[in-house]
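One protein chain is absent from this view; the other protein chains keep their places.
Right after this comes chain A.
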Amino acid sequence: MSGDNIFTGLAEEHDGDARWAFGTGFTEALAGVDTTLPEGVDGEELARYCQMLGDDALVQAQRLSQWVTDAPELEEEVALANIALDLLGQARLLLARAGQADGTGRDEDDFAYRRDAAQFRNVRLTAAPRGDFARAITTLLVLSGWRLSLMSRLRESRDPVLAAIAAKAVNELAYHREYAVSWALRLGDGTEYSHERMAEAVAHVWPATGELFATHPVEARMAELGVGVDPATVAGEVHDVLAQVLTTATLGEPGPFPEPAVAGRKGDHGPELAPLLEEMQQVAREHPEASW
């Protein structure tokens, strides 16, 4: 870096690889990583699995980013943006892995910018409309707790790339959950008004939690091979955590999760995903030759 003036840096003659603004490692999240497939694993199926976990993170990151310039306090804005950035990083690694595993050579940008809503495999809750701060915290509490449980187990994956991505993700998700927990406690056990808003948020988010524990055939297959995690197996653990948090937050013991049913994992999304993607993909689609 050596304190180069940014304008000088941008104006210099480059060999195409000298400054990040002109595209460097951004399409190479897994550059130099040994991406050999584990024995007995179908690359296309592994790719579909990576895409599910990657899309969850990508869509949630995009939704969280909408708090930037709009959170109750600057500190919370920075916090949510940081969490979104971690998730975006996880998404980049997972989608890059998907493109390599299925042999199509698609890169992270192909996945992020050049697919329509029906081709996304995220669970619906990741795309849920932003709502108020209490809903954002409740959604983050549920999703970070769920993803933390999935990723903790995925550290044991037979696919060394997935295992490594998961090991990093666990460290990050642990403090994402901690952040959501601290706000859930503060709002739930706060004033009468904040308690009311938090209770409303939990009632609103809860019906969407069933899908998180529904097993798609790809997830079942990957779990069978010791490569992935069957989300149904983490339901008890996630419920225990949520029950502890909500009870301590004086929001009462939550009921059981709703009946699990696969939706987003098979491309069946609510109407909120398409406009979210439209915003995310606009620049890339309008300027297909652009690089960054």
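Observations on the model:
Methods note: a contact is a pair of C-beta atoms (placed from the backbone, for glycine too) under 8 Å apart; a residue touches a chain by one contact, two chains touch by 3 or more; residues count from 1.
One rule holds for everything that comes next: contacts and distances are computed from a predicted model.
Protein name for the hidden chain, per its UniProt entry and selected from "Phenylacetate-CoA oxygenase subunit PaaJ", "Cobalt ABC transporter", "Predicted branched-chain amino acid permease (Azaleucine resistance)" or "2-oxoglutarate synthase": "Phenylacetate-CoA oxygenase subunit PaaJ".
The residue touching the chain not shown here, chosen from A:L37, A:L85 or A:A232, is A:L85. Across A:V161, A:L212, A:A263 or A:L277, the single residue that touches the chain missing here is A:V161. Considering the full assembly, A:V181 is the residue among A:V142, A:V181, A:L251 or A:M280 that touches the omitted chain. Annotation for chain A: contacts to the undisplayed chain at residues 1-3, 17-20, 24-26, 28-33, 75, 78-79, 81-83, 85-90, 92-93, 148-149, 152, 155-156, 160-161, 163-165, 167-175, 177-179, 181-182, 185, 237, 241, 244-245, 248.
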